[in-house]
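Questions regarding the structure given below will be posed in turn.
Removed from the display is one protein chain of the complex; every other protein chain stays in position.
This part shows chain A:
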C-alpha cells in the first residue's frame, strides 16, 4: 500500500484551511511588497518634481515662480478624493480611496478611465497577479476614453498653471505632471495600505484561531 506523504491524510476542511491561510499570508506579503514599491516610486517622483520646479524657477526667474503667486481667491478644487467602503464587503470596514482629477472638465467615467490608464502608464513596476488578458482588454478600452478627455484635461492643467503666467516654461509643465503622478501614487499607497492592513488582520485572526484550538 502506497502512502502518499504529499497529501496529508486529513479531512478536506483542514487542508482547505491551510490553503486559505497560505493565501492570506501571500496576499499580505504581496500587498506589503507593492506598498514598499509605491513608497519608493513616490519618493523618486517627488524628487523629480522638485528638481523640475527648481529648473523652471531658474529658467523663468524667482519673481515668476514663488509662493506669493499662489491663488488665494476662492475657487473650486480641481481634484478631490472620494472615500468609500470596499464593494462587496459591507462589513469589512476597509476604506477605498478614489482620486477625482479635473472633475470640472469631464464626466466620472472618463476620469476613471484616464486615472486607470495614467496609473498603468506611470507604474509599470507593479506586479499584477490577476489575468493579464483581462487587464489588456480593460486598458485598451480605457485608452480610447482617455484620449477623448485629454483636451479638457490639458485646459484644466494650463488653468492651474496660469497663476505663474500663461507662457510658462516646459519645465514647469513637467513639474506639474510629476506632482500629479505623485498625487496618484499617494492615493494608491492609501489603498494598498488599506489592503495590507486588512490582509494582516485576516492572518492575525487565523493565528488567534489556531491558538484557541490548541
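Rule of thumb we're sticking to: contacts are C-beta pairs under 8 Å (C-beta built on N, C-alpha and C of every residue); 3 or more make two chains touch, one makes a residue touch a chain; residues count from 1.
What we mean here is this: contacts and distances are computed from a predicted model.
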> Hey, which one's the missing chain according to UniProt: "Snurportin-1", "DNA repair protein RAD51 homolog 2", "creatine kinase" or "V-type proton ATPase subunit d2-like protein"?
Replying inline: "V-type proton ATPase subunit d2-like protein"
> In the complete assembly, which of A:66, A:80 or A:204 touches the absent chain?
Replying inline: A:66
> Can you name the residues of chain A that touch the chain not displayed here?
Replying inline: 55, 58-59, 61-64, 66, 68-73, 154, 158, 162-163, 165-171, 174
